[in-house]
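Yeah, one chain of the complex is gone here, protein chain that is, but the others are all in their spots.
Think of it as A and B in the order they're written, each chain with its own count starting at 1.
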Amino acid sequence: MFKLNPQAGQPLYLQLMQQIRHAIDTGALRAGDQLPGIRTLAEEIVVSHNTVAKAYSELEHEGTIELRHGSGAFIASRNKVQARSERFRHAQDRVRVLVEALRRDGWSDDEIHRMFEAELLYPERSSVKR
Amino acid sequence: MDYVIETRDLSKQFGTVQAVTGLNLRVTRNQVTGFLGRNGAGKSTTIKMLLGMTHPTSGSGLLLGHSITDPKQDLEARRQVAYCGEDKQLYAYMTVKQLINFTASFYPDWRSEVAASLLDQFQLPPGRKVKALSKGMRTKLSLLLALARRPALLILDEPTEGLDPVAIEELLQTLAGSPADGTTVFFSSHQISEVERIADRVCIIDRGKLAVDLSLDEIRQDHRRITLSFCRQPPEHLFDLPEVRSIETNGSQMIVVSSHGVDAVVERAKTAGAVVVDIVPVNLRELFLWTVQDHK
Partner (left out) sequence: MMLLYKAWLESRARFLLGLLAMAGLSGVFVFFNHDVRTVVTDHDVSYAEYIWRGIFKGQLRDIYVVLTLLLGLGGLDRERSYGTAGHTLALPVSRWRLIAARGLTGIIETAILAILPASLVPALSPFVQESYPWRLALQFGALWTVGGILIFAISFLASVLFSGEYSAAIAAIILLVGYSITTDLPGMEHYIVDVHDVMNGSGPHGPTTLAAISIMAVATIWLAGYITTRKDY
């Protein structure tokens, strides 16, 4: 179900959190669904128990999952509403990464703005490119 | 911080050879820590000193809170430590069953049901003499003897050597889940990809000294490899920054490895008129090689 990449430049627990959130966003996991136990998941995807524990802990912290003592981890019911705003924030992150990369390449904010505008205002030209 | 292993200036000299120098190793409880190093870097010597097999020349250490230089204390610690050495040899004259019974008698934390299930899983014939076992089976038996207990600390030296891929995967699964039992795992390995998958932390020993002690999260998050292209010769000490781990020059290109993000390096590169060609994460193998290969 989840596949982590030890060589991507991102801590594994963050990757796992993202994949769980993604599963929620796409509906693979729904509110109330139970996630595998920490140890079970750790052994299944062969990552340190601590990685899964940290991911679950952080997800609980932000309200994405609930850890019910004795029963396990469950997708929080609030997620239905939160999913969209969460996805929006993720999309924003992606834009931020791109903008920072462009800035590093030496493009000014004005030039970057013009690039985005061009892309959004002339969709026919964009689709031809693809 | 709760350390299961803590050494202070631990050193070992064999004749004129300094095998371990001023080692300050710290292994945190309930984590999986990988111990990397070239052959002869001092990994086995360090482990032997921790287990009381080799006497340190100087320095001290604590194993589960017990002093490793005091034989009585180290013995107490060993009650809760399971060790699988790199030798992978066991008493040739005992049968599998005899060896299991022998080992079980020394450890109150022995779990017979686990031993029985592992015996089944590893497909080890109980009546066969150890000398008639293949290397892979001996390794599995050695692991059985360690895993059938619930030790506070599991020290493994090259645990996957000689195992087939399925067995390796099963072992990694077991090790990955160990912190749930309250077992800390400290394992040395040449299989860097294995360490990368399941370790929380990695310690790299090079020429007897501890060269790297980082969490895998830090490596993944903060270490970056920046490739820069210069049109003119860059100044000599352009990247004299504390976070720069290595610099490699290839003609007009320079590859800088930083352990704390890219901002400072990119800043300086720009002042020297360089272009950032790309920025990629650093994987454990690269970090290891840069650490232990001769530095330019």
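Just so it is clear, a residue touches a chain if its C-beta (ideal position, glycine included) is under 8 Å from a C-beta of that chain, and two chains touch if they have at least 3 such contacts.
This is a predicted model, so every value here is computed, not measured.
S.K.: Which chains here would be touched by the one that got left out?
M.R.: So, spelled out: the chain left out of view touches B.
S.K.: Among B:T16, B:S105, B:S134 or B:Q233, which residue is in touch with the absent chain?
M.R.: B:S105
S.K.: Just one of B:L25, B:L90 or B:V292 touches the chain that is missing; which is it?
M.R.: Residue touching the absent chain, from the options given: B:L90.
S.K.: List every residue of chain B that touches the chain not included in the displayed model.
M.R.: Touch with the absent chain occurs at residues 48, 51-55, 71-72, 75-76, 78-79, 81, 83, 85-94, 98, 102-103, 105-107, 142.
Heads up, the rule we're going with is that only the chains that are shown with their structure count from here on.
S.K.: What's the distance between the Cα centroids of chain A and chain B, rounded to whole Å?
M.R.: That pair's centroid distance is 31 Å.
S.K.: Which residues of chain A touch chain B in their complex?
M.R.: By the definition above, chain A touches chain B via 6-13, 38-39, 42-44, 46-51, 53, 104-105.
S.K.: Would you pull the chain B residues touching chain A in the complex into a rising list?
M.R.: 30-32, 169, 172-174, 176-180, 193, 196-200, 216-217, 220-221, 223-224, 266, 276, 280-284
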